[in-house]
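Omission of a single protein chain aside, the complex is shown with its protein chains in their original locations.
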Amino acid sequence: MAFFDTIKNIDRRVIFLFIALSVIVPLLFNVIFPERITPIVQKIFDKIEALPEGSRVLISLDFDPSTAPEQEPMVDAVIYHCCQRNVKLYVMALWGAGQNIADATINRIITTHFPNKVYGVDYVHLGYKAGNQGLINVIITDMKKMYTTDVNGTQIDSIPMMRGVRSLKNMDLIAAFGGGFPGLKEWILFAGDPGNIPVAGGVTAVSAPLLYPYYPNQMLGMMGGIKGAAEYESELIRKYPDFEKMPHGGLEMMGPQAVAHVVIMLFIIIGNVTFFIDRKRKTRAN
Amino acid sequence: MINKWTSGSCILVFICASLFGTEVSAQNPEAIPADSLTARAKGQVPGPPTDAGARDTPSDEGHSITVFWQLSPDDRFGENIVTGYRILRAESPGGPFRETGFASAGDTQYTDASTTPGTEFYYMIETQAAGASASSPVIGPVKSSAQWFNFNILNLFIIGGIISAAIGYFIMSARGGKQLFIRKIAGLEAVDEAIGRATEMGRPILFIPGIQDMDDVQTVAGITILGRIAKTIAEYDSKLFVPTSRSIVMTTARESIKEAYLAAGRPDAYSDDYVQYVTDEQFGYVAAVDGIMVREKPATCFYLGAFFAESLIMAETGHSIEAIQIAGTAMPAQLPFFVAACDYTLIGEELFAASAYLSHEPRQLGSLKGQDVGKTIAMTAILAGVALVTIGALFNLELATTAGEWVRDLFKLNQ
Partner (left out) sequence: MKRQVPLLITFIVGAVLVVAAFIPHNPFGRLGENFSLYFDIIAVFAFFLGGGNLVRIHSGRFFRGLKFYFMEIKKQGGFWPLKMLIAFPFYAMGGIEDRRGKDWFFSMVTLIGFFVMLWAGLFKIGNPGGWQGNVTAPGSLFQDFFMYVFTPLKATMYSLLAFFVASASYRAFRAKNKEATILLVTAFVILLGRTPAGYYVTFWLPDTLSFFQVPNLANWIMGVPNLAGQRAIIVGISLGVISMSLRVILGIERTYLGQDKD
């Protein structure tokens, strides 16, 4: 029973050690588990897949570096998919930090992997504007009221892909990433619902439950946390095998997440087993 | 002849105009000739919008005018002839008219939010098609003005008034000596025991008032509880640590504790060093708090205020030093962490009730009863709405569905 007592009084540092190993080992050995896409993520994939060439997709990056590890894989996957479909990308941010993240994302995905894409023709970076949902309220009817230049200071009217775009209603899809305020919820409430524009996006796992009520009527689909990103990436690899050569953070991080969850479950089982054995011992002793 | 009736009528008219806004609605006097409503091919001049008008936007601060119209006859869903409507504005009927906004095809309204109160404006709405456009006649004059009541949130005013009145009623009842039943809150019943434990063990007490500033009501709640607990701590002659994340919280906490020590008759035992500012940065703060916990080993930890992701880090560290932990927050996402890791947790409204609960003062307890009226309203509305919508869906009764939606809309803002 010495073994049982050891397990019962397990030092929490042993648990920490197992958690550390469950995260480090899959990362080191690049353990990737196969993912199956769920309907809520599939809807986003199918929508982008069905977009004709030249369609307009607005990408809004509404998060900061603290949630970037969870959100960037989703953004990368969606932008890659849009580039493959040759749709026009309008990139913007409702968070100040989102502008720098958008810069980095454009460099990482579009400039690096799609060098044939031309700025101003295939994609444009509109930058960050303050105003939260007030901004959305304005650009749903008149985009040029808020955006007179792009992030580089170029006049909007001189950008070829901005001609014919007067408002959000000219967009074929709004893909918003961010579970905070403002985020995907504000895009649904102030753009998608009143403007009848398809809205989809991705949020952190913690924020995902708050957005389920909007699916499927007001929100086309949603990626919740790293799992959502991993599902999208797995579908992307299935359809576009070249994507496998690129870094896909979602699938890579699902390995540690899956193993860590299993380790936590094992410890919970061990804890309950020791609890019941201990209770039985005490009952017998009495 | 001016008498009290005519002047009273004038005052009444003035009040109504202020409350309800200047409903100046300028209508398009010309009708579109019937023969021009036949099908128009692409490239030809599109039909102008009809029945255009403008009015002062109600329930606003006077900087907007709402322009409305009926769709151009060529604005038909799916045909993409009309690309949108330009909203043109001038300060005289002869112009010059400048574009003030744009509405998409299918829209029949636009709010011009850049007007100056009291200035007369004239509008024209121009249908836009590929290479061609057509304007409505000039609309106006119309002026924007501020209103004295926002009718868009009238239901909030009414419900808020009912709840406030209920709270006021129960406060008065309690003052009148009426005994009010308040259920026991385990976390608050354990406060004295937790402080006593720390005194017996000769270890300090740690109090964390959250990581937000004094403009957050949770922090105010935390500081009020700190004031009550500090009196007990002073009486027990225990040591207190209050690391704060904001400077204003630091000064408020100091005042609160100083007064508590004074009330306990122990002003000599008070030290400003009980309350220390650490940093505004979330994880820097929790690193410092964890360090204090591991070094000072408090026997009791209170976490009462607004918390974010750092809640579990503090709670787990507190558990590792075998402290009694009493937590309370109104952040729903953090409650599960506190429930899992702490001995007692005050969930949501219990945090706001804590100060009243600990005081045992009738007026404060009365306010807790008043909250129950609000809950009754909420529960009744939820049950009624759900029942109606469910019955409507199950038995295909439109009346029930409509009634359910009406219940829902009672609580909708900005309709």
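Letters A and B name the chains as they come in the text, with residue numbers starting at 1 for each one.
As a working rule, a contact is a pair of C-beta atoms (placed from the backbone, for glycine too) under 8 Å apart; a residue touches a chain by one contact, two chains touch by 3 or more.
Everything quoted here is computed from the prediction, not taken from an experiment.
In terms of the touch definition stated at the top, the absent chain reaches A, B within the entire complex. Only one of B:V45, B:I347, B:A387 or B:L410 touches the chain withheld from this view, namely B:I347. Only one of B:A54, B:I167 or B:I208 touches the absent chain when the whole complex is considered: B:I167.
Residue-level contact of chain B with the missing chain is found at 18, 59-62, 146-150, 153, 156-157, 160, 163-164, 167-168, 171, 213, 215, 217, 220-221, 223-225, 227-228, 231, 246-248, 250-252, 255-256, 258-260, 262-263, 273, 276-281, 283-284, 286-287, 291, 295, 309-310, 312-313, 315-316, 319, 330, 332, 335, 337, 339-341, 347-353, 355-356, 359, 361, 363-364, 367-368, 370-371, 374-375, 378. What chain A contributes to its contact with the hidden chain is residues 10, 12, 15-16, 18-20, 23, 33-36, 38, 40, 65-66, 205, 208-210, 212-213, 225, 227, 254, 257-258, 260-265, 267-268, 270-272, 275-276.
FYI, only the chains that are shown with their structure count from here on.
Note for the complex: chain A touches chain B at residues 12, 141-142, 144-145, 164, 166-167, 169-170, 195, 206. Those residues of chain B whose C-beta lies close enough to touch chain A in the complex are 83-84, 101-104, 106-107, 110, 320, 333.
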